[in-house]
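A single protein chain has been removed from this complex, and every other one stays in its place.
Moving on, here comes subunit A:
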Amino acid sequence: MGRVMAGSPLYDEVVQWMDIEAELLDEYREREWLEGMVSQEVVYQVPLRQTVERARGTGFVDGVYHLDETYGSLRSRVARNETAYAWAEDPPSRIRHFVTNIRASEDGDAIGVRSNLLIFRTRQEQTQPQLLSGERRDVLRREDGVLKLYRRRVLLDLTVIGTHNLSIFF
């Protein structure tokens, strides 16, 4: 697996892909994101994390999640948000994805991308934001020439989640 050097055409393509994704998600263009940027074979997971001693690692628990999505379940979430009864997001919360520290590596058709993610979220008259910080470990794959999200694993810096729901996308 070779590192994709910053400044190379592939690196630029990956950065642009991540920026466009963030733009679609911030602008509630969820269906556009799903249908244009996500592979039908996607595995999209936010694993559960616990506080454990350093010797036991980072505390992510095998096989247990906050979200464990397939394309079908993601489509279900997008459809839910489009109904007139998605109270959790209507009026919608205001979200912004800050994506930094992008590192890419190439392995055949797959591009591994690690990025740091900070989601800033407010709703109604809140002045204190809800913050979700973590690392995304993605695999992008070229399908019919288009880069698609094939794997996403969001490693949150939280054991107890402090936002009113996870109706948003990471």
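Assume a residue touches a chain if its C-beta (ideal position, glycine included) is under 8 Å from a C-beta of that chain, and two chains touch if they have at least 3 such contacts; residues count from 1.
The criterion applied here is as follows: contacts and distances are computed from a predicted model.
Colleague: One chain of this complex is missing from the view, so tell me which of "Integral membrane protein", "Iron-sulfur cluster-binding protein", "Nitrite reductase/ring-hydroxylating ferredoxin subunit" or "ABC transporter permease protein" is its UniProt name.
Modeller: The chain we cannot see is, by its UniProt record, "Nitrite reductase/ring-hydroxylating ferredoxin subunit".
Colleague: With the missing chain put back, one of A:V15, A:A86, A:L118 or A:L155 would touch it. Which one?
Modeller: A:A86
Colleague: Pick out which of A:V61, A:L131 or A:V146 touches the chain that's been left out of the picture.
Modeller: Here the residue in touch with the unshown chain is A:V61.
Colleague: Tell me where the left-out chain touches subunit A, residue by residue.
Modeller: The list for subunit A reads 46, 48, 50-53, 56, 59, 61-70, 72-73, 75-77, 79-80, 83, 85-88, 159-167.
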